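The complex appears here without one of its protein chains, the remainder shown in place.
Labels run A and B following the written order; every chain starts at residue 1.
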Amino acid sequence: MILNFLNMSGYGLYIWLSYAFTALSLISLYYVSVKKLNSIKNIEHLYQSEKIEEVSVSAQATKF
Amino acid sequence: MVFSKSTKNRLKIFSLVTIATSLIFFFIYNNLQKNVVYFYAPQDIKNLTDTPSNKIRLGGLVKEGSLKKNNNIYFFIITDLKNEIFVEYNGLLPNLFIEGKSAVIEGVLKDKKYFIASTILAKHDENYMPPEVANSLKKNKLNK
Partner (left out) sequence: MFGIFKPRTFFNLANTSIFWLKIILAFALIVGLILALVFSPIDYLQKDTVRIMYVHVPSSWISLFIFLIIGISSFISLIFKVRVFSVYAKSLAPIGLVFSLISVVTGSLWGYPTWGTFWSWDGRLTSMFVLVLTYILYVYLWSFIKNYNLAEKITNIVGIVGLINIPIIKFSVAWWNTLHQPASITLTAAPTIHSSMLAPLLIMFFSFCILSLIIFLIRYKYEIINFRVNKK
C-alpha cells in the first residue's frame, strides 16, 4: 500500500522530485534569511533606537 | 494631491519614457506576431504561399479514429475541424497523446497535406477532473 502510494501510478519520480525540490529550496531560503538576520542581531539595539524613523527618509511618507 | 516640484518633474519624465517604451514594445509585439509562431494550425498552413523546407511545428486536434500503426510507423490526421493534414511519425508516442485531444508536432512538410514528424508533444487543456466526473460527463454527452 505504501509502495503503491510512493509509486503514484508510475509517475512517482517526477512528483516526489518536484515536491522535494520545492521543500528543499523553501527551507534553505528560510534558513539563509534567519542566519543573515542573526549575524547582524548583535547590533539589534540600533533598530530599537528612535533614530530608525529616519529610514523612511522622505517627509512625504507622512504627507500622502 | 500636492507634490513637490521635483516629484512633478520626475513624474513627467517617467510618463514620457513610459509612452516611448510602450510604443517601441507595441511595434516589436506586432512584428513578433508575424514572425515568431510557436506552431501552425492546419488553417495557417493552407494559407502559406509556399511550402517551408525547414523544421516547423504543427498543432491541432488528433482526429478521432485516424490513428493507425504500420511497422512501427504511426499515421494520423491533425485537424482544426476544417482542414486536415496527414502525419507520419516514427517513434514513441507520449502518454497523453490521445485521439480527440490536441498535440504539437515538430517536423517538416512534404507538401501542404502531408507532414513528416520528428517529435510529438502532447498538449493538454485547462480541464482537470477526477475520472468518475469525466465518465459521467461522457455518458451525459452520449445520452443527449
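Some observations on this one:
By definition in this document, a contact is a pair of C-beta atoms (placed from the backbone, for glycine too) under 8 Å apart; a residue touches a chain by one contact, two chains touch by 3 or more.
Treat the numbers as computed from the prediction; the structure is a model and nothing was measured.
Only one of B:L16, B:V37 or B:I73 touches the chain withheld from this view, namely B:V37.
Although one chain is not drawn, its touching partners on subunit B can still be listed: residues 3, 7, 10-11, 14, 21, 25, 37-41, 59, 94-98, 101, 104, 119-135.
Interface residues of subunit A with the unshown chain, by the touch rule above, are 5, 8-12, 14-15, 17-19, 21-22, 25-26, 29-30, 33-34, 36-37, 40, 43-44, 46-47, 51-53, 55-58, 60-62, 64.
Throughout what follows, only the chains that are shown with their structure count from here on.
Subunit A and subunit B have Cα centroids separated by 37 Å.
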